[in-house]
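One structure is given below, represented as C-alpha cells, and several questions about it will come after.
With one protein chain withheld, the remaining protein chains of the complex are depicted in position.
Think of it as A, B and C in the order they're written, each chain with its own count starting at 1.
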Amino acid sequence: MAVVAQPHDAPEGHVINQTHAEVTRDVVATLGPPTRGYVLLLLGAVSLFLIGIATFLVLIKDGLGHAGYNPPVFWSVYITTFVFWVGIGHAGTLISAILFLFRSPWRTAVYRSTEAMTVFAVMTAGLFPIIHIGRQWIFYWLLPYPNERYLWPNFKSPLIWDVFAISTYLTVSTTFLVFGLIPDVAAVRDKVSGWRKSIYSWSSVGWKGTDNQWRHYSRAYLYLAALATPLVLSVHSVVSWDFAVGIVPGWHGTIFAPYFVAGAIYSGIGMVLTLIIPLRRALKIEHMIHSYHFDNLAKLTLLTGSILLYAYAMEYFVAWYSGNTFEQTTFYRRAFGPMWWAGWSMIICNAFVSQLLWFRKIRTNLTSLFVISIFINIGMWFERYVIIVSSLSNDYIPWAWDQMNPTWADWGILLGSFGWFGMWFLLFAKTFPIVAIQEIKEMIPMPRRRGGHG
Amino acid sequence: MTEESKPTIDRRRFLTVLGASSGGAIALSGCSTGQVEKLIPYLVQSEDQVPGVATWYSSTCTECSTGCGLHVRTREGRAVKLEGNPEHPVNQGKLCSRGQAGLQGLYNPGRLKGPMARAANGQFQEITWDDAIARLAGKLGPAGNKVAVISGAGRGTFSDLLSDWVRALGGRLARYEAFASEPLRAANRQVFGLDQIAAHDFGRAKYIVSFGTDFLDTGLASIEHARGFARSHGFSERDVAKMVYLAPRMDLTGLNADQWHPIKPGSEAALALAMANLLLTERGARGEGAALRGALSAFTPEAAAQETGLPVATIQQLAREFGAARPSLAVAGGAGSQHAGATEVCAAVNILNYVAGNIGETVRFGADLDTSDGYGALQPLLAALDAGQVDVALVHEANPAYTLPRTSGFAAKFQKAGFKVSTSMYLDETSALCDLLLPQHHALERWDDLRPRAGVHSLMQPVMEPVFNTMATGDLLLRTAKAMGGTLAGFNASSYKDHLQARWQGLAATRKETDFAAFWHGALQRGGVFTDPPAAPRVSLAPRGGQVRYTKPVFEGDGPFVFATYAHSLLHDGRGANKPWLLENADPVTKITWHSWVEVHPDTARKLDVRDGEILRLTSPHGSIEAPVFVYQGIHPDVVAVPLGLGHTEYGSYARGRGVNALDLLGAPAGDFLPYISTRVSVEKTGDYKSLASIAGNSRQLGRGIAEAMSLDAAKKGLTVEQAYLAEGHGKHEINTELELEAIKGWSERQIQDTKDGNYTGDHPRWGMAIDLAKCTGCQACVTACYAENNIPTVGETEIGKGREMTWIRIERYWEGGEEPGQPVTAHFVPMLCQHCSNAPCEPVCPVYAAYHTPDGLNGQVYNRCVGTRYCANNCPYKVRYFNWYKYNQVAWPEPLHLQLNPDVTVRARGVMEKCTFCIQRIRGAQNDARLENRVMRDGDVVTACAQACPSDAIVFGDVNDPASRVARLHQDHRGYRVLEDLNTRSAITYLAKVLLPAEA
Amino acid sequence: MRKLAYVVGGVAAGGVAALLTLGGHPPYAQQANTVADSIVAPVLSASDTGSLKGPRQPIFFRHDIHAGQYKIQCQYCHYSVAVSSEPGIPSVQTCMGCHLVIGGSDSSHQTEIKKLRQAWNEKKPVEWVRVHYLARHAHFPHQRHIKALGPTACATCHGDVQRMPQVFKVNKVDNMGFCITCHIERKVSRDCSVCHY
Partner (left out) sequence: MAFLKRSSKATATRAAGVVASFLHVDAAVDAIRALRAKGYRNLVVYTPSPNHEIEEALEHKVSPVRLLTLIGGLTGCTAGFAMTIWMSYDWPLVVGGKAIASLPPYVVIGFELTILMGALSTVAAVALFSLLMGQRGTPFDPRFSDDTIGIFVPTTPDQLGPIEQLLRSAGAVEVRHEAA
C-alpha cells in the first residue's frame, strides 16, 4: 500500500516515493556488510593516517625543524591545515542547525552526513594545535587547570580563545549528532538481531518514541540547533581573530571574521559535495539524495563563493585605499611576489570557479559539481596558506623577509589528517544511519484511512 | 624542560681539567630538571674563586698582532667570556669579534690533547712530554746550526727568548705572519728612513682618505681606529669628518665612507701623488716641499685620471678638500690593497701626508706598532729549506702551509727538512706536515707578555688550569735547553714564568720600582705596564725619500677580470676558520656565513648572466676555484673578489673542507711581500647553484625609516628626524585626521594608564637602550659578544640557509641609492635586537604568559614556560624572536666547547622561543650585589654584553626612569627616533639617526 | 581563602579534578628559629645509615653532631652562601682543618674520619650525593635569601638539619609551588624573571 505523498512544504521536484517501512529498510540496508570498495577506501585512509603518525613521531623526536619553517614564516602548513579543517566543519553545522531553524526541507536527507563530517573535521582540526607547537608534550598548559605553580593561561591570547572555541564546537556538534542519532539507532535496533542488536539497544539509551519522549526531544533538538547556530558564526570568527588580532600586514583586517565564516561554509560545502556525491552511489540512496539537494547545495556554494569574491576584492581595495605602505607591499607581493602562484590559485579556485554555478546545468550535473568541489577544496586550502605564509614572509622589517617551502614533514601531516578524517567518516557511515530516518519519515505523512490531508 | 643541555661533562675530566668544581658550577645551567647526582667539592679552596661568583683576570689578546688588553671572566675555574681591558691603551675596554672568539680557541674541539710524534706507520701517536723533549733535544744536538724556526709570536719576552735560543743554536729565525704590512714598513723606511709603523690618530683627523685600507675592520689596531673614527666621524663633537674611500672594492671601511670612488686596481699611487702634487702647486711649497716639487710635477691630475678612471675634477676637489682640512689623514696598506705596487702606494701616501703636514699630527711615528717581518724574512729560510740546509724546522704560531699560495711550494720545501716540529695548538696544515707536535698552552693558560707598541708592556697570565696536556712553548724551550746543555746551557731559568719575571725585574729597575712584588701584582691587575709612547721623533724626508715612483700595474694572466682577494673580516688570514662564532657571525659586508663567495659587479653579472648563488669557476694561470656569486655594487666592474680564510685542508672539523682558498689563484710571490691582487682570471659558469647562507632578507628599506639618517646641517641645527624630512621638502607623511590622531593619543594614554595599573610605576627602573647610528660601523663585535654572553647556539650553514640563525642582535645592512646608474650606493647599518616594547605585540598573544612584561620594563621570556606556539614571533614587528627548531643545545657545543657556556644563562632546549633579554642575568646580578651592599643601583652598574663590546661606543644601556642616566639623556636627543614608532609599541630602544654629509661637500 | 579560590577556579575551569588543589599546596616547613640549644646526637654507625632517611653518603657525615651537638654555624662550612648564589660545598681542606686533630670519639666515627683523611692524602675529593637540587632554568640566589631572612634561615627550605644524622629532603625545593607559596606569604616579588632567565 505504497502511498505517494507530497510533503507539506516541499517545493516541486522533491518527492520521496516511499513509505516509512521502506525508509527504515533502505537506511538499515546501508549498514549491511561492507563492499570491497569500502574496505579499500578504509585501508587507504588508515594507511594515510599511519603516514601522519610516523611523521608526527619524527617531529617529536627531533623537533619541528623537519618542517619547512623558514623565519619569519613561523606558521605554515600545520596552521593552514588546522584552519582548513575547522572551516570544513562549518557547512555541516550550517546545514544541520541553521537550515533546521529555517525549516528548509531539503537539508533532511543530507544533514546527517554533513553533521558527521563536521564532528570528524573538528576532531581533525583539534589535533593541529598540538602537532604544531614546539613542545607537544605540554600542550595541556593551555588549559586552565589548577596546579601547584599557581599559573593560569593568558585569556587575552587568541590561542586560548581557540582552545575554548574548538573544544566547545567539538562538544556541541558531537552532542548534536549523537542526540539526532538516538531515534534512528532505536529504529535500527528494532531491525537487526544478534550482537549488533545488543550494541544498538545500548546506544539507543532505551528510546521508545513515546509521545513524552518526542515532546522533550523535539524541543531540545530545536534548542540545540539554536545554540549551534551562533557557534558556527563564532568559531570561525575566533579562528580568524588568530590572525586579525595580530599586527601582521595581511592579517590585521576588520573583515576577517565574516570573510572567514563565508570561506568556511564555502569550503565545507565543497567537502560535503566531495563526500556525498560518491557516497550516495556507494550506499545506494540516490532516491533520497538527488539533484534537487545538489542544486540547493550548489546555490549555497555560489552565495558563499560570491561573498569570498567580494572579500578578496575588498582586501585589495582596502590595502590600496589605506595608504598604508606595509599593507600595500603585502598585497602587491601576494599577487605579483614570489608566491603569486598560490595567490592566484586561491582567487581562481574560490572566487571565479564558483561563479560557474550561475548555470543550472552545471549545478545539477554531478560530475561538474564534483570537479568544482575538488577545486574548492584545493582553493580554500591555498587561501589559508596564502593568508598565513605570504603575509608572514614579508612584514615590517624587510631585512627579515624570507620564503618557505613545505617539506615531507608538512605533507606527511597533511595527508595524515585526511587519513584520520576519512577513517572516522567511513567507519561512521557503516555503523550509523547516514540518512536521518526519523526526519525523513517526518516529511512523509503517515497513511490515513480517509486518504488526502488531515 | 626535558632535554639535557650538552651533558654536564664527564665530571672526572672536569675535575682533572679544571682542578675545581662545585654543584652549580658544573651544572651548566641548561633547561633541564635532570638531577646532577654528585657534588664534588674543591680539594683545596683557592682564595680567589667563590663558587657562583665571577673572578676576573686581565690578560692580552693574541688573535692578531694588535695586542689588545683582555679582561677574562672566569666562573668556578673556567674562562667563560673575554672582554676588553678598560685600562689598556690600545683597545680601552673594547674587543673585536676575533678577539672575543679567542675563547673558542681555548675550548676548541680541534685542539691537540697532548704531545704527539709521527709513528712508523705515518700516523701521529700520543707521547709524554719528557719523551717529546728528549726527541727534540735528540734531534737538535746533531743538527747543530742547521735549525730553522718560523714564529708568528708577537714582540715580547717570548720572542726575545726564542731569538736568543735560536741564535745560541746558530740557526735561522723568521718572524712570519700573513698580514705583516711589509709595504708600510718598507715605505716608511724609504720615505722617512724610519723602520717602523706609525700609529694613526683618526680621532683628530678632519678629513680622511683611505687608499684601500680597511682600517675599521681588518687593518692594524682596528679597535683603536674605530674609537677614533667614532670621535671624528660620529657627530660626537657635533661635526663629521669626511671620509673618502678610494679602492676597487668597498669593504666595511668603504661602507662607512661618505664617498667611495671605485678606482682601477693598482692605481692608488698615481692618485695620491697627483693629490700631493696639486697641494704643492696650489699651496706653494715650503722647505723640503720644494725638493719634492720636481719629483711630483710629473704626476698630473690628468695622468692620475687616466690611471684611476676618475674625472680630473674629482681629483682636484679631493686634493683641495684634503688640503683644506687641518689636520687631515691619508692611510694606505693592508691586505685588501696589497698588489705588486703596494709599497709605492704607501710611499705616495706618506708623501701626501707629509705635504699636507699630517706627520706628527695624525700620523704618529714613535708608537712603533709591532708587526712580523712577513714574507721577506721568510724567503731566505725557505731557500735554506729548499737547499736542504735544515735538519730541524720548528714552526710556532704560524701556518705558512696555508697562508702561502700553493705555488710558493712551501710544503715541498718544508718537507726537505729532516725533522719538523710544530707547537701549534691545532693540527693545522703546517703541523700536519710535521714529525713532532708539541702543542703549546693557549694564551689564557700561560704566562707571557707582549709589547705591541712602544710604551705598552701587556701581560698574560694563566686564568685557568690547562684544558689539555699542553705546555707553554717558553717552558718547552727552557726544558729543551736543559736537556741539551751545550750551546743552550745559558738558558737556566727554572720555568718560563721565572724567566718572564726576571725580565720584568729589569723593567721594574728601569722604572725605578723598588718593591717588585707590588709592581708585579699591580701590573697583573692592570694587565700590564702602560707608559706614554716616547715623543715622536723629528720626522723628515730620507735622503732619497722624495724619489717616489708609480709603475703601471701589471696583472698576470690574460683573463678579462682582475682577481682581488682580501682579509676576511672575521676569519682574518684563516686562523678564525675553526671557531663557530666567527663562521656563524655573518661577514659585515656581504652578510654571508660559513662559506666562500665571489663578489661580482651587477653590470658584470648582467654580462655573464649570473645571479646570487650561481657557482662560478675562476681560472688564473695558477689554478682555479669555484664559489657562488654574490652580486655586489661595491666592487669595480673589472674586478672579481674572493675573501681569504677558508678552504682549509686541515685545522679541525669546523674548518676542514669548508669553502675555497683564494690563494690557489695566486702565483709564487717574488718580492718581499705577498701581492694579493696580482692575477687576472677568466670566469665561467659551472651551471651549479648554491643558495647563499646569508642572513640578509631584503636589503632595501622601502622607505620604512628603519635606519634613519639626516643631513649634517639638519643635525647641526638640532632638527628631529621628521623636521629634517620636512626641511628636505618631503611632504608631511600623515594619513590620520585630527580626530583620529586624538583618538590614537587617547588610546595610547589609556594604555600607559593600564601599564601603571600593572604596577609599572616610576619607582621601578625602566631598562632602555640608545644606539647611535652615526657611530655604529657595523663591525658586529656586539653580535659575537651576545653569542658569548647568552649561550646562543650556532646552528650551521644549512639552518642559516633556512633563515634559522639565532642572532639575538643582528646588524641590518640596508643599501641606499645605487638604483639608477651613476648614483652612488651607500650602506646604512642598524643593530636590531628586541626593542622591549611597553606595548609589546608579542606578549598578549602568548597563551601561557611565557612572554610578558616585567615590572622593570623588560619584555620577559620565560623559556621553561614556553610551549612553542611561535605566535609571539609572528606578531613581533621587529622579527627579533628566535626559535629552537632542533635540539641545537645538543650539537652547538661539542666537548670541550661547552665549557664556555655562561652558567648564569639558561641553555634553551628545543621547541622554545628565545630572544634578547637585555642581559637580564647581568641586571639581576647587579641588583643582588646592590642589595648586599644596601645601596640603590647606579647608572653604569649594568652594561649589556653588546654595549660593553662596541668599539665605537654606539650602544648605551641604562635606566630610562633615572633622568640623570646617560641613556635617559640620549633618549631626549633630537636625533632620536624609534623604529616603527607608528605601531605604538613604545619600544625601549631609541636610535640616533645617522648623520650624512651632503653628497658634494 | 586560597583553597576556596582554588575550588572556584577548579569549578570555573570546568571542574578539572579539584583534588589537584591539594597538590597545589606544597608542604611548607616553618622556619626553625629556635636554634637547637641542647641536641645530643644519637650514637649511630655507618651500618645504621640504611634505616635513615635520605641518600647514603660516601662518608657518613653527621650534621646532627656538627651543626647540632657542637653548634657549628652552617656558614662555617657552606662559606659562600651569604655572598653568592651558590652555598658552597666545603673543601676537603676545610674538613681537615679540624680533623687533622680530631680523630673521633668512638670507633664508628673514627672509621668515617679515616675515609676523609684517606681522601685528603690521595688528593681525591669526596663525591657527596646531592640531596637538594634546583632545575637549571630556575636561579636561586642564596645570598639574597640569607640577607633577607637572616643566617639561620637555612631551615626554612632545608628543614632542621641540626637534627639530621643523614641529610634528607624535607621540602620539595625543586617544585615551583614551594617557592611561590613562600613568596606569596611574605609578599615578595612573584615576577617570573626574578628566577627564570
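The rule is simple: a contact is a pair of C-beta atoms (placed from the backbone, for glycine too) under 8 Å apart; a residue touches a chain by one contact, two chains touch by 3 or more.
These numbers come from a predicted model, not from an experiment.
**Q** Using the document's definition of touch, tell me which of A:30, A:136 or A:213 contacts the absent chain.
**A** For the chain that is not drawn, the touching residue is A:213.
**Q** Which candidate, A:36, A:103 or A:449, sits in contact with the chain we can't see?
**A** The one listed residue touching the chain not shown is A:449.
**Q** Taking the full complex into account, find the residue in B:853, B:870 or B:978 that is in contact with the omitted chain.
**A** B:853
**Q** Touching the left-out chain: which of A:62, A:190 or A:295?
**A** Answer from the full complex: A:190 touches the omitted chain.
**Q** What residue numbers in chain B mark contact with the hidden partner chain?
**A** Missing-chain contacts on chain B: residues 751-752, 754-755, 757-758, 760, 838-844, 846, 849, 851-853, 986.
**Q** Extract the touching residues of chain A with respect to the undisplayed chain.
**A** 19-21, 24, 144, 150-156, 160-161, 164-165, 168, 171-172, 175-176, 179, 183, 186-187, 189-191, 201-202, 205-220, 223-224, 227-228, 230-231, 234, 238, 241, 438-439, 441-442, 445-450, 454
One rule holds for everything that comes next: only the chains that are shown with their structure count from here on.
**Q** Quick one: chain A and chain B, Cα centre-to-centre, how many Å?
**A** A distance of 58 Å separates the two centres.
**Q** Taking each chain's centre as its mean C-alpha position, how far apart are chain B and chain C in Å?
**A** 47
**Q** Between chain A and chain C, what distance separates the C-alpha centroids? Give it in angstrom.
**A** 57
**Q** Mind pulling the residue numbers of chain A that touch at least two other chains?
**A** Not one residue in chain A touches at least two other chains.
**Q** Which chain C residues sit where two or more other chains touch them?
**A** Where chain C is concerned, no single residue meets two or more other chains.
**Q** Note which residues of chain B are touching chain C in the complex, please.
**A** Contacts found on chain B: 1, 5, 15, 22-25, 27-33, 35-45, 50-53, 849, 852, 854-855, 858, 860, 862-865, 904-907, 917, 920-921, 924, 928, 931-932.
**Q** Per the contact definition, I'd like the list of chain A residues that touch chain B in the complex.
**A** On the chain A side, the touching residues are 62-65, 69-72, 74-75, 132-139, 141-142, 151, 153-154, 156-160, 163, 242, 245-248, 322-326, 329, 392, 394-402.
**Q** How about chain C: which of its residues touch chain A in the complex?
**A** Listed in rising order, the residues are 6, 9-10, 12-14, 16, 18, 20-21, 23-26, 175-177, 180, 184.
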